[in-house]
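Just one protein chain is left out here, and the rest sit where they should.
== subunit A ==
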Amino acid sequence: MATGTAAWLPFARAAAIGWMPVASCPMPLAPRDNSKKKDELIMLNVSGRRFQTWRTTLDRYPDTLLGSSEKDFFYNEEAKEYFFDRDPDVFRSILNFYRTGKLHYPRQECISAYDEELTFFGIIPEIIGDCCYEEYKDRKRENLERLQDDQEDNKDMKLPNMTIRETMWRAFENPHTSTMALVFYYVTGFFIAISVITNVVETVPCGATPHHKNMPCGERYTVAFFCMDTACVMIFTVEYLLRLFAAPSRYRFMRSVMSIIDVVAILPYYIGLVMSNNEDVSGAFVTLRVFRVFRIFKFSRHSQGLRILGYTLKSCASELGFLLFSLTMAIIIFATVMFYAEKGSSSSKFTSIPASFWYTIVTMTTLGYGDMVPKTIAGKIFGSICSLSGVLVIALPVPVIVSNFSRIYHQNQRADKRRAQKKTRQARIRIAKSGSANAFLASKHHGLLNELLELTGTEEDEQKLIRNTSLLESQHHHLLHCLEKTTVGGLKHPMLAQASLAHEFVDEHMFEQNCLEEALQSYPSRSPSVSSQGSCTICCCGSRSTSRNTALHIQSSQLAVHPSSRSNLNLRAEDGSRVNCKGGQVTTAIISLPSPPSLAPHREGRHHPHHPTTTTIRPSHRGEHPRSPRASRPPQAPHPPASSRCPPSDRSLSVDRNF
């Protein structure tokens, strides 16, 4: 019900007096309004701006947020008001909707922001008043188009697993994606140009020879031109077949305009091959050569402007049709008039009405060849009228076509600009995002360091290490950590002890590296790990080696089957902490480059620099740490926990000694 009518309901109910005496049975009971709430003022605080309205105003639309009990969720007890953390400017129009029953769309608002507010307050956009509805719909459509453009660009993204066919298709459609595609693009372009130039040069007179008179080059150097033609057609055929093979939907590809042009371009050659022996149809064969000129349309794959032109003509079909129709009408009218006007004059070229068509067309388009001119006075008068009207008729539909073309062209320009900007925008966004991911990874160091420090027990160091991580961040990190702890591999096979490790977050770089290594490396024996231990020691000794080799070695030793070696590695890395190992805690081996956290004693209080690309955390052992906030590990393969628990620290030390 519209706004005011809610207020007029008492009136309508009172007007029922007219039915009562007429009715033959008593009226039903009226509903009692038990909640006899006095109409009160409601205070709505929207981001600090206060709006007040009557409760009944809001109750007019009970299926929206403000009209239903949903607003109780936003009630602020202390201030006795409803608080909404939303945009106060847009809220103005929303509240006006309750007051007047008409929803207006403020033109200066962004369409998606407005939509969001409407959705939040539970108002459907369809009830926007007629005054603003068109504008709203236009803006919404524009926005949608823009979003669609952006989505289309995602096709440039390389999917990790693409079949040969898909890769080929992608290369064909987007030449800038790979070098091969670019090469192919230019080669085909070159051959199209060659083919067209050949066709043109074929007909140029080449100069007289002793045997023959002036003849076109095509007939003089038949073999050469034939070879050129063959080469071009072969390239085109190969291209067409490749495209056909790679197309995701062959049927749709065969129906597309470009493929039809391709076929028409190469077909005359094959038909010519087949028919060359038969002299009778050589005339038709010659005609077929005309179709070779269609090869020039193949350039539209290479030129966006051409494509836009084609698209414009398609979209302006109605205007073009109108132009054609009106021209035809005018031509027939004037041709008839001219014919009858010139009938009297002798030696007149206007022999019939169709013959006069030529004169009319030439005059209306202001060409004026002069091969046919009227001689009588009446003819001259009508001729001048014809040329004047021609200008008008042609000038009318042309601006429409031009404006269409301009609109589409600019749209395309905008799309290209957006695409170009998008890359930089996304790069910047990625840096910002990876900043937060690295914050997590970095904070894990800190978490470890915290643990280590708990082991060492200095308070100030802890305080120093608690950086600017906000509560929100630390809670998020805790969540990620819990996830890590949860994702334990299924198998507890001792040979595959690494499967029983908790997964951890690594950054992209190291992930790729891991994949690469796992693919390339076999599990090394122990001795390399010894050497790696050595190098690891070097690493642990505080040298900020940025060499990735260290990581590789460490990784390789990680991949070693023997569990104890891994724990050794861990222990090795945790040199300093071993000494201060309190009961039951240990082994948080995180080896990172360039600054391993194991150097706790060396680097207390030192801030870990942010290394966006090389921060590393690999699958590692995690011991149980009673005080750590992390979830304790679920029971795992027997070996690793045993070796990592502290009571057999002497055992670990003994293992150390093995090295």
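Here is the rule we go by: a contact is a pair of C-beta atoms (placed from the backbone, for glycine too) under 8 Å apart; a residue touches a chain by one contact, two chains touch by 3 or more; residues count from 1.
Convention: contacts and distances are computed from a predicted model.
Trainee: Refer to UniProt and select, among "Regulator of G protein signaling 9a", "Septin-5 isoform X2", "Kv channel-interacting protein 4" or "Serine/threonine-protein phosphatase 2A 55 kDa regulatory subunit B", the name of the complex member that is left out.
Mentor: "Kv channel-interacting protein 4"
Trainee: Out of A:D39, A:D85, A:E126 or A:D371, which touches the unshown chain?
Mentor: Here the residue in touch with the unshown chain is A:D39.
Trainee: Which of these touches the unseen chain: A:A12, A:A395 or A:A432?
Mentor: Within the whole complex, the residue contacting the unshown chain is A:A12.
Trainee: From the listed residues A:A23, A:L41 or A:A395, report the one that touches the chain absent from this view.
Mentor: The single option touching the absent chain is A:A23.
Trainee: Where the complex has a chain not shown, which of A:R99, A:R141 or A:R252 is the residue touching it?
Mentor: Residue touching the absent chain, from the options given: A:R99.
Trainee: Against the chain that's been left off, what residues of subunit A make contact? List them.
Mentor: Residue positions of subunit A that touch the missing chain: 1-27, 29-33, 38-39, 54, 56, 99-100.
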